[in-house]
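A single protein chain has been removed from this complex, and every other one stays in its place.
Then we have chain A:
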Amino acid sequence: MSANLPKRILKETERLVADSPPGIEAHPHEDNLRYFDVKIDGPGGSAFEGGIFKLELFLPEDYPMAPPKVRFLTKIYHPNIDKLGRICLDILKDKWSPALQIRTVLLSVQALLGAPNPDDPLANDVAQHYKDDEKGAIAVSKEWTQKYAV
């Protein structure tokens, strides 16, 4: 498997493991080096502070021409993340550039936790909640963080 792995992926993995950004961990599976277990700490000051969120990240065959596939495994109450953990983030879709990396993607996901954007929602009900009653919605997000992500 690793013999066929492009140099780009090997280099990225090496650097991720040796020098990961603060609050982010990513480790490839031993039997599939394109599949990563990811942990992201909820950013300080956000409703997700104190939580550790698990994600899965997969590098498709045509990576880096195609974006990695990223999904939350930990339940989270966030307007841009749906029940199945799918993430609404432009760089994971049409704004993807092959010059972006796993590292930059995970940093963007972390930034998304710090700055929910209810105007571009994936989970409509959560987004509506955030729009109508931000305080109440943040309270639910905190509650879920305590319940599922600690």
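What we mean here is this: a contact is a pair of C-beta atoms (placed from the backbone, for glycine too) under 8 Å apart; a residue touches a chain by one contact, two chains touch by 3 or more; residues count from 1.
In this text, contacts and distances are computed from a predicted model.
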Response to the item:
Its UniProt record identifies the chain omitted here, from "Transcription termination factor 3, mitochondrial", "RBR-type E3 ubiquitin transferase", "DnaJ homolog subfamily C member 2" or "Programmed cell death protein 6", as "RBR-type E3 ubiquitin transferase"
Response to the item:
Of A:Leu33, A:Leu100 or A:Val140, the residue touching the omitted chain is A:Leu100
Worksheet item: Touching the missing chain, which residues of chain A?
Response: 6-8, 10-11, 62, 64-66, 91, 97-101, 104
